[in-house]
Structure formats: C-alpha cells, structure tokens
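Step one of this worksheet: look at the structure below.
Removed from the display is one protein chain of the complex; every other protein chain stays in position.
Right after this comes chain A.
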Amino acid sequence: MADLNSQPPLRFQGHRHLIQRLVLSTLTGRPIRVTNIRSTSVENPGLASHEVSFLRLLESVTNGSQIEFSYTGTALAYRPGLITGSATGYGADAGGVLKHEIPAGCTRGVSYFLIPLCLLAPFSKSPINVQFTGPGVITSATPTGDVSVDTVRTAILPLYEQFGITNKLEIRTTQRSNPGPGGKGGAGEVQLIFGHQVRLPKTVHLLNPGRIKSIRGVAYATGVAGANNARMIEAARGVLNPFVADTRIFSENTSAGFIPAPDKSNPRAKRKLGIGFGLSLVAESSTGVRYSADVASPVTGGVPPEDIGVQCANQLLEVVEQGGCVSAVAAPTLLTLMAMGSEDVGRIQLGRDVLGSENVLQLARDFKEFGLSGWGLRDAGEGSDDIVVSIVGKGVGNVGRKTA
C-alpha cells in the first residue's frame, strides 16, 4: 500500500465524468484530485448532493479511503482504499445489508449509483449488498439522462455474464418511484445484491451483433392508473410489431411510496411522492446483445402515454440502428470491465455513433490518464460501418482476492 500512497494524485478538472473517474481511481488504486468543480456557478457551486451521496457510498463500500473537500466543495481529493463490500462491522447491519440513504434534493435516478457500484462490485472482497432508501430514490428514467432500474437489471446486469460473473446478481425493486415535483426526490427503494466476486474478469470478444430476435419491456405506472401502462404498450407495439413479432411488454402498476413529512400538528405525517409512468424496452439479438431504450413521463406531466410509448419504441429503433455489440448506455461498463481484465487482448465491435459519443471518448482519455492500455481501432469491414475496438486488460483485478 505504501507504494500506492506515494504515487502523486492524478489531476482532473470539472464535475463532468466525476463518477467514472472515481470508479477508475478505486479500481486502479491511483489517488485523484479534482478541482474547479462548478467553480463558475453562482447558484450552487461545488459538489452537488448526488455526487456527495456517491462519495458517501464509495466510502461505505471501501476500507481506508480518504476523501477531502475544499471549503466551498469545488475541489476534491480522493485516495482510494480497498473495496470491502458490505462486510458486517463496516457499516453493514447484522444481515450484511448496507443501507444507503439518498438525500431529498437528488435529481438523478438510482441507476446513477447502481451502475458504478456494479462496476466496483466484482472486485470487492466480500459480496455487495446495498439497499438504497431515503427520500431521493428515483427508480424510473429521469430527465437528467439516467436510465430506469429495469433497464439496469435487464440490459446492463446481463453484460456481466460475458465476463464470467453470473451468480447471485439481483436488483430488487421494492418500491418504484418517478421523480417528485421539480424532478427532485422520490420515494423508491432498491436493493442491489452482487454476490459474485472474481479475481479477474474473463476476456471477451464480441464481434457479431447478430439480428434482433426478441423485444421485452416493462411498463410501469406508479401512483397513477394502470390504464397508462396498457396505452403505452399498445402504442409501442404499434411501432415495434412490424419489425419483431416476438415483442412482449409487461406492465407493473404500483402505488406511490410515502416519505416522512413531519409538521407541527403531526410529527409522524407522511406524504406520497413520485407519481408517473414510463416504459423500458430491451431488444435482444440472436447473439445475446442487448439494446435498451427508456422514456418516462415528464415531471410537469401533460404527455399522453401513447406518446411515451411511441417515443420509447422509436428510441429503441434508433439505438438498434447505431449497431455494434453494445449500446451507448452499457458501453462504459463493458469497456471498463475489459480494461480491468487479464493481460490479454479483448475485442468489441462498436457502432460509430457509440464510439464517438462524448462519454466513451472521455472514458478513453481517462483510461490513458490512469495508465490503462490504449485502444486499438480498426474498421469491422464486411459491409458494416462499425469499428472494432481492441483493449488489452491491465490485469489489476481484485486486490482483495490476490491470494485466491
């Protein structure tokens, strides 16, 4: 550990891609220092509440990590520790469940926390079992660009299967919630169980996108009439059925959750939060590639469910059109896992638009900063516009399981 600590921190600027840098820092063990976090913003400079919440989560699943903010919150120094997971005695309760409360002002969906946590989880020392509660858990897709919890479960978790991480993966959605008024807060409850830890993820070669064979989806309505589900499904089917006959969209209608809202007369008062509806669609190809789309009703309302259904279906078609073996939503997860794999060349075919997206490009630059291998690019040929990305794994793997 001494040699890691002696390394000078990597320097970054700005609040964008903060999460992915924190994850890479934790996985590689390099300390980072981020400055100029919203330093020009007049209203809310510094770290936002969801970023602070993620740092708290990071601290609770690791042991020995040091986090320092500047006085205004515009600078952050992070020195990563060992990923211990939900070990009893390190914040987890007797059942091994780590409770993470998300504050009320959170505008991001719970997938903002779930996806990076899933990236850390395979390299943890003990299983990760985190329950997200509190007045800020939004399980649906959000206007801020987060996907719904269903998409994480049905489109992103299956990716881990390709790396040999298959057992005991679960995302339990005990309470659904759309964003509350103003897009802030929600009354959801989600539990992530990630019980499969590996020394090194397997090397993957994904070069054949295949053809779409089935489309599955979940339509959710929280605290509103279940007819909304039926209307969304009907509209989405109208778009998708001519392309793929095997289209099934399931509906889930739940009541809205409660959050405590104490007032003077009744200190135990509660109120409902996070009503709305949305649709999550996943298209699976013959080779197991999954493309996903996600649309939820806007916070202000006023959009009929038919529009949401059609919009989601069109979005799915667009994602399928982008091609490649992974969609833009899942690409960072897949690429990071490949870079963390054994010292062997993994290959993956990406659509041009996916590779050229801002997130993926920044990820490539950050990989370089963290000393991970560069990417080799070549045209896929065979009449497709896709690009094959070759990534050599770093072979860092799971420090907590070095001896295993």
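To be clear about the criterion, contacts are C-beta pairs under 8 Å (C-beta built on N, C-alpha and C of every residue); 3 or more make two chains touch, one makes a residue touch a chain; residues count from 1.
Here is the rule we use: contacts and distances are computed from a predicted model.
Trainee: Name the absent chain as its UniProt record does, using one of the following: "37S ribosomal protein S16, mitochondrial", "Aldehyde dehydrogenase domain-containing protein", "Dynactin subunit 6" or "Protein FAF1".
Mentor: For the chain not displayed, UniProt's protein name is "Protein FAF1".
Trainee: In the full complex, which of A:L10, A:L82, A:V218 or A:I348 touches the chain missing from this view?
Mentor: From the options A:L10, A:L82, A:V218 or A:I348, the contact with the absent chain belongs to A:V218.
Trainee: May I ask which residue of A:T247, A:S357 or A:N398 touches the chain that does not appear here?
Mentor: A:T247
Trainee: Going by the contact rule already stated, which one of A:E59, A:E234, A:D307 or A:D353 would touch the omitted chain in the full complex?
Mentor: In the full complex, the listed residue that touches the missing chain is A:E234.
Trainee: Based on the whole complex, identify which of A:P127, A:P158, A:G226 or A:P298 touches the chain you can't see.
Mentor: The missing chain is touched by A:P158.
Trainee: Under the stated touch rule, tell me which residues of chain A contact the chain that is not displayed.
Mentor: 153-154, 157-158, 161, 169-173, 191, 216, 218, 234-235, 237-238, 241-242, 245-248, 250, 252, 284, 288
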